[in-house]
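These notes are about the structure you will find just below.
Note that one protein chain of the assembly has been removed; the remaining protein chains are unaltered in position.
Chain lettering (A, B and C) follows the sequence in which the chains are written, and residue indices restart at 1 in each chain.
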Amino acid sequence: MTIRPTSTLTLVFGVMIISACATNNPAPSPAENLLTRDPVATSFRPQGQASLERLAQDDVQRICSEYEGREIPADLVAMISAESASSVVFPADGNYFGDWRAGKLIAETGTGLQSNDDPSKPNGGNCYACHQMAPDEIAYGTIGLPLVNYGKLRGTSEAILKYTWTRLWNSHAYNACSHMPRFGANGVLTEQQLKDVMAFLFDVESPVNKEVVSP
Amino acid sequence: MASPMRIRATMMNGATEVKVLMSHPMETGQRKDSSGALVPVHHIKDVVAKHNDKVVLQAEWGAAVSQNPFLQFKFSGGAAGDTVSVTWNDNKGETRTDQVTLR
Amino acid sequence: MSLDRRHFLSVSASMIGALVAGVALPFRLLAQQARPEAGFAATDLASAYAALGGNPEPSNDIVFTSPEIAENGAVVPVSVVSNIAGTTKISILVEKNPNPLTAVFYIAEGTEPSIQTRVKVAQTCNLYAVVEANGKLFSASRETKVTLGGCGG
Partner (left out) sequence: MMISRFVLAILLVCGQSALAHAEEDIFAEYRAMFGDDSPAILVEMDGEALWSTAAGEKAVSLETCDLGLGPGVVDGAYAQLPRYFQDADKVMDLETRLLWCMETIQGLDTIDLRDQPFSEQGTPQTALEQLSAFIASRSKGLPISVPQSHPKEVEAFESGKRLFNFRAGPHDFSCATCHGQEGKRIRLQSLLKLNSPEGARESFSTWPAYRISQGSVRTIEWRMADCARQQRLPGLIFGSDFAIDLITYLGVQANGEAMNAPGLKR
């Protein structure tokens, strides 16, 4: 897992936040000025694999917390997108595809990195928590866009493969402050696991690309 | 020590409707606890419901009856002052009887 | 005591003798004698049926209700109402559970052949209500889908 330490980027972001606050946001309310305590610092204890380090926000987390539910200033969007896109690591061997069966399991698995999870077991991707995928799986979430027939509808051009890999690796490259975890950038899934998920999305044999049968 | 049941008995049109909630873990023997150890099978095996001294319902249960079991049934008769009692016995030899008085 | 006759028939002769003689036996003893252990131990529907006395005949006179889709398989409410005269026994089976036979209810005279309870359903499958009346077995079935709710963690 990589929580990026505060870097020179923070300085840049910091200045931008200050200027953004000055121009786009109302001054803090008197009530907000009352805040004297720091609940984050005092309210947690290390548990299992979840150490207190996880509470330290990186730049993306800090900015996205600040602007949750509000419009993010264009310059911050540009900054987050550029930074996120430039950090994507594409498969070293140029091959984007693993085993769709393994990818299906990753999409269905919701465990991994929780304080009570066994760190020796591979993390899940839990794609189904938020996305519709195989047309015959009814237990899908709706926080993310439907991905039914993902490969069938989009083909397998180099452009779409790179786009999809980037989405999985760090979704903020295309959608700053996306609610989707940065599966690659934050080390939630390994390169091989990402390839398996890619196969689940694109393989013609994958249930994702099976005919949609209307009930 | 088993916790009390909650028995509700309602007289309606010459009959008595009984709703029972029992406090019991109903372990199947297949569940693992947080340390990964199998939790031993522990479930109610039989239930007997009586209206005064008369048995009105008897049941034999496996471990797939849900935890904190619920049971609803209806028998004819029942008058204010009568009792409705329910007894369960589980596979560990624990037992519990509770009763309510109709009114 | 006006408990189901059939239930008592499975009790050993000496005990029936004791009953006739008016000797008060603890009820539990009778219940344990009557428990269809082979039925509860059966690991598939066919052998559970065999233990209950054979294959039931599907009947529209049993109103069997279970939810079409359950939010959690650990607790699935079921309701059985038998409109078959002479109903003495109602059993509930869950086809794909490790042991399909879940519960057997003995309906005493004067008790309505109507039961509500809640059962565990390990995976999407058919649930069966089997009714015994006048020595014959009847059944009704319902499919209940069991799904994954929540975050999966």
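In this text, a residue touches a chain if its C-beta (ideal position, glycine included) is under 8 Å from a C-beta of that chain, and two chains touch if they have at least 3 such contacts.
If you're wondering where the values come from, they're calculated on a predicted model, not measured in any experiment.
Student: What shown chains does the left-out chain touch?
Tutor: A, B, C
Student: Write the list of chain B residues that the hidden chain touches.
Tutor: Considering the whole complex, chain B reaches the absent chain at 3-6, 19, 21, 23, 25-27, 31, 33-34, 39, 66-68, 70, 72.
Student: Mind listing the chain C residues that contact the chain we can't see here?
Tutor: Those residues of chain C that touch the unshown chain are 65, 67-72, 74-77, 79, 147-153.
Student: Using the document's contact rule, name the residues of chain A that touch the chain not shown here.
Tutor: 1, 3, 29, 31-32, 34-37, 39-40, 42-47, 50-52, 54-57, 60-62, 64-66, 68-69, 113-116, 128-130, 138-143, 179, 181-182, 186-188
The rule is simple: only the chains that are shown with their structure count from here on.
Student: Report the chain whose mean Cα position is at the greatest distance from that of chain C.
Tutor: Of all the other chains, the one whose centre lies farthest from chain C is A.
Student: If you average the CA atoms of chain B and of chain C, how many Å lie between those two points?
Tutor: 15
Student: Measuring centre to centre with CA averages, how many angstrom lie between chain A and chain C?
Tutor: Averaging C-alpha atoms per chain gives centres 49 Å apart.
Student: Which residues does chain A have that touch at least 2 chains other than itself?
Tutor: Residues: none.
Student: Taking each residue of chain C in turn, which ones touch at least two of the other chains?
Tutor: Nothing qualifies.
Student: For chain B, which residues count as touching chain C in their complex?
Tutor: 15, 28, 30, 45-46, 48, 54-67, 69-77, 87, 89, 95
Student: Quick one: in the complex, what on chain C touches chain B?
Tutor: 1-4, 7, 27-28, 31-32, 34-36, 40, 74-77, 94, 97-99, 101-108, 110-112, 114-120
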